[in-house]
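One structure coming up, written as structure tokens, with questions to follow.
Only one protein chain is missing from this complex, and each of the others stays in its spot.
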Amino acid sequence: MQTAIFDKMESEVRTYSRSFPVVFTAAREARLTDEQGHEYIDFLAGAGTLNYGHNHPALKQALLEYLAGDGIVHGLDMWTRAKRDYLETLEYTILKPRNLEYKVHLPGPTGANAVEAAIRLARLATGRHNIVSFTNGFHGVTMGALACTGNRKFREATGGIPLQGTSFMPFDGYLGDGSDTLGYFAKLLSDASSGLDLPAAVIVETVQGEGGINVASVAWLQQLERLCRQHGILLIVDDIQAGCGRTGKFFSFEHAAITPDIVTNSKSLSGLGLPFSQVLMRPELDQWKPGQYNGTFRGFGLAMVTATAALRTFWRDNTLEQEVQRKGERVAEHMQRMAAWLNGQGIAASERGRGLMRGLDVGDGALAGRITSEAFRQGLVIETSGHAGQVVKCLCPLTISDDDLLAGLEILEVSIKKSVALHSVA
Amino acid sequence: MQTAIFDKMESEVRTYSRSFPVVFTAAREARLTDEQGHEYIDFLAGAGTLNYGHNHPALKQALLEYLAGDGIVHGLDMWTRAKRDYLETLEYTILKPRNLEYKVHLPGPTGANAVEAAIRLARLATGRHNIVSFTNGFHGVTMGALACTGNRKFREATGGIPLQGTSFMPFDGYLGDGSDTLGYFAKLLSDASSGLDLPAAVIVETVQGEGGINVASVAWLQQLERLCRQHGILLIVDDIQAGCGRTGKFFSFEHAAITPDIVTNSKSLSGLGLPFSQVLMRPELDQWKPGQYNGTFRGFGLAMVTATAALRTFWRDNTLEQEVQRKGERVAEHMQRMAAWLNGQGIAASERGRGLMRGLDVGDGALAGRITSEAFRQGLVIETSGHAGQVVKCLCPLTISDDDLLAGLEILEVSIKKSVALHSVA
Amino acid sequence: MQTAIFDKMESEVRTYSRSFPVVFTAAREARLTDEQGHEYIDFLAGAGTLNYGHNHPALKQALLEYLAGDGIVHGLDMWTRAKRDYLETLEYTILKPRNLEYKVHLPGPTGANAVEAAIRLARLATGRHNIVSFTNGFHGVTMGALACTGNRKFREATGGIPLQGTSFMPFDGYLGDGSDTLGYFAKLLSDASSGLDLPAAVIVETVQGEGGINVASVAWLQQLERLCRQHGILLIVDDIQAGCGRTGKFFSFEHAAITPDIVTNSKSLSGLGLPFSQVLMRPELDQWKPGQYNGTFRGFGLAMVTATAALRTFWRDNTLEQEVQRKGERVAEHMQRMAAWLNGQGIAASERGRGLMRGLDVGDGALAGRITSEAFRQGLVIETSGHAGQVVKCLCPLTISDDDLLAGLEILEVSIKKSVALHSVA
Partner (left out) sequence: MQTAIFDKMESEVRTYSRSFPVVFTAAREARLTDEQGHEYIDFLAGAGTLNYGHNHPALKQALLEYLAGDGIVHGLDMWTRAKRDYLETLEYTILKPRNLEYKVHLPGPTGANAVEAAIRLARLATGRHNIVSFTNGFHGVTMGALACTGNRKFREATGGIPLQGTSFMPFDGYLGDGSDTLGYFAKLLSDASSGLDLPAAVIVETVQGEGGINVASVAWLQQLERLCRQHGILLIVDDIQAGCGRTGKFFSFEHAAITPDIVTNSKSLSGLGLPFSQVLMRPELDQWKPGQYNGTFRGFGLAMVTATAALRTFWRDNTLEQEVQRKGERVAEHMQRMAAWLNGQGIAASERGRGLMRGLDVGDGALAGRITSEAFRQGLVIETSGHAGQVVKCLCPLTISDDDLLAGLEILEVSIKKSVALHSVA
């Protein structure tokens, strides 16, 4: 394994290659292969970007056909057949069946692009500047998006520019079971001296990914929607990680039967891992003037092609939804068993999640890190999240085979037991 | 041509489809084809993203081989063979031969990502917050990048968050020929009551693309470098549009024989139009802590593969540089002739540019718009830039055939004559 | 009463003259006289600026003697005998007896000056930028101070500059009796992804004046101090309104036996109503470089003279403290009786306060406004506070005679009864 060029050239900012210090060469479905020929089951899946696994043949086929026909790879925001196909497929496969009426903005290839466009639109549409975000929320690291992101590691890396234009509220369950976090938010809203500037919008993940697989309850989401309506605040659901089927529905907010004013998607939107993002907005909010938000890669044709193929392959019926449901329960059961075992060892642990976005909270970042390191040695790529890295999270492909899923869970279980033994010694 | 879905679904933010209201379906080299089978010569080339033309066979071949082997499409910042190949090729094909010693940060797929990472690094490395940008500069529209961008259309679309942390200085020639714009900057720097907070960095385009093909002279760039060294200010060259050979050298700053502390690349970096960007930095500036700047698509393998192929195909010798030089002169001559003709019509016009980044300033955005509209009717995709859209710009592929280049220039000439006739009537 | 010149010349920003539409001509002790010769008992006392009443003879005498000797009226930050006397008196009368060791910064004549200097010092001393303020806090309206102030009326009047560098936490009791507001703050501090940037300082009023006479309990203040120590956060007590004896101690924080790192005083500091303010700071925090914070009126000699006289007249023994205690209890009893009566009328009302900083919360700004208007008609100047103006507050001079205090309370009682009668009708 030759890594000298990485040592010489690559910025210290690199992070995953520290957890997984091998050179990967190929990948298929839920498996990664490194240069030595070792295979790894992938429970990270591009941090939620590869919901349909690596190199899914149907998506790849669509891409190859498009390339064969010299399709438009890069088209700015010109009209292309690829974009038309994508919009039509989105409309008829996803939006119409869900009774959603949205206009679409393709602001550029990253989730942060979508978040920046969404909050800017909310400000333009309301004439207010404040955006409410939630504890442990993660919405990207460009300056506009970063202001909505709770993590100090990123926030302190702005180089001395204080982030502005956002206020943080406690997420569902943040103050313990039964705490009324929205009651606090409601009080601040109704008190004109609370210090909370009346927000343009609330931006929320229904399940916080980077924040530690924190699940907002259906009741909380519905109450949040009501509170927004009551105060004329726009509701933005950032569905970049939880969307595209991850929780068992195409949009994660379908579980709560709410209708956000604005939705952001990215990560698994292109299906094959190509950079792509979108903003969906209620038509009357589309206050943009031509060209007011731009970006060189907002017309990446290849991503539109694979995104279209993904919608057609997986979202014409509810097979995938049922699969996610079934596999999610399976992961939950296993993790609950692991949590119970940990509790038996005197380690407070618990399982949580929705669909195939699941986490095992082991209460301690050091232990969680030991578990994922051990798992990697045993052939499982899996990562932690949460404010202290204390949550081992499962973001396996939704299309993972039962065998791989089970094999991965078994590696996880073994790794936990081994890590706890070592942990106790340490 | 079916466009109903665009009318229904697409945000009003769309802009190029207003200038070129057809549905494009395919593209090869310097030509675009629409749904009706019409062909267009492309003098826009993805706003500088397609320096090697559409679907260049060598780059596409590399991509197809990678896909055939189930290469890693999306790898976060893990180590992959594709990334190793890219770094090695960059080092041995580009940096070493130019005696440049840089570390590399791949911050995500967009130029704005690179700009945000670059200015943040400059702030972290210096402990200062101010960034100096220049009149008519364009560096992207995410909040951090937008603060460096001069254009009010974008700046006013933040929804009420004033942009902060930047100061604007006049670009070379901004105050007329012979004006000493750096003398003004130098005076503000040396005057502790000037209101200019001592900058962390200067960010500059050596040739401003969106700003109107404004060319900084070699002397000005050298003086700027000296001024930065003198005051301990980092020099960032934003080579997103002018880099990758556009001006006749791989890096646009090679013309001035200066060595920036930090360089940003994107647009044509992947060669085939795939989203990709990088930050190059002097090794001692690499103050990043692991993971302090992240982004889901910072490990887009396909772009690394085509970027590697592009370096290998075009940058192993100086053939392309000479081609750009030769074709650039050709465009310049034609445009100078057009300018002379316009002057003869009483319209102040002039040509400017470096390499194949060239503009014809017709002094009037309405006239320029008329010219590009007429050109499109005649089969040429070409756009305007500049603060009033007064500059017709040529950003044709560097690899364009002489026939297509000539044909495009002839359409431009005819369009100018026709537009002036109509313009006079109006 | 001639008011034409006011109508013509005075900005619409005026406010107290709307509540008290007469022209005042003279004042003595707790009484104001208007142009028609009507006398008013003053329960407003310059919003807490006239703790020793109007034109107290001892303070006035000191002023007259100083003027007679052509003392320095305006001395910038030069050394003057008046400043020396003030510093010595402060040290030996106030600080030493309380075992407080502070350095003194006289930053200018207003409370906002003191707050701006205090928070800036905290930022300089810690290298952090965030300041935590509390719901319903009021700390002034210059841009730096306003960022710490909760009231939307002021916050929205910046003309589109979002306030930055502060985060708001819930004040003691904000979420109802028994709620653990500091537990929430503690959780945000210990969670690195909470969105709360680690603060340089907390700024707090021990009794919030403008916010509605909200009293922080001794236990809460002590816990706040511990929390600050634990996280290396500086504790600033803004004692501008609650200090100078208002709560029954010279410093309001003496009740809790805590030691702030920084203290701000103003309002009653000069004793006679002259503009004056100070920042007290632990000596090791004095990071100022010469002249880094300035202001034309930071050496207002007349205020130093009356401030010295006030300390000498009232703070050489504990007589005044006992008086405040005694009168405060008297006001409390009366207000509790009024609250009970209101409760009997079906109006939820309650009394609160500390020393002679007391409020009667009638739950409704319209009713409170009716009460104070009626009181004015009957000869009592009294105002409301609180986020909805729902609290009738008593800030009478600490030196008020028992007769005037009783007379004022009786007017208040009658006004309440009359207002409720009218209120019920309305």
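Order as written gives the chain letters A, B and C; numbering starts at 1 within each chain.
Note that in this section contacts are C-beta pairs under 8 Å (C-beta built on N, C-alpha and C of every residue); 3 or more make two chains touch, one makes a residue touch a chain.
Because the structure is a prediction, the values reported are computed rather than measured.
Among C:S190, C:Q292 or C:T319, the one in contact with the hidden chain is C:Q292.
The residue from B:K60, B:R84 or B:H129 that touches the chain not shown here is B:H129. Across the entire complex, the residue among B:R155, B:H231 or B:R312 in touch with the chain not shown is B:R155.
Of the residues in subunit C, those that touch the hidden partner chain are 2-3, 5-6, 8-18, 20-28, 32, 35, 44, 46-47, 49-50, 54-55, 60, 63-64, 67, 69-81, 83-84, 87-88, 90-91, 102-105, 107-113, 116, 119-124, 127-129, 140-145, 147, 153-154, 157-161, 164-165, 200, 240, 266-267, 272-275, 279, 281, 286-297, 300, 302. Where subunit A meets the missing chain, the touching residues are 160-162. Looking at subunit B, the residues touching the absent chain are 129-130, 133-138, 149-153, 155-156, 160, 162-168, 170, 174-175, 183-184, 187-188, 191-198, 211, 386-388.
Everything that follows uses one rule, which is that only the chains that are shown with their structure count from here on.
Chain-to-chain contact here is organised exhaustively, every possible pair of chains being in touch.
With centres taken as mean Cα positions, subunit C sits 48 Å from subunit A. In this assembly, the C-alpha centroid of subunit B lies 57 Å from the C-alpha centroid of subunit C.
Contacts with at least two other chains are made by residues 160, 162 of subunit C.
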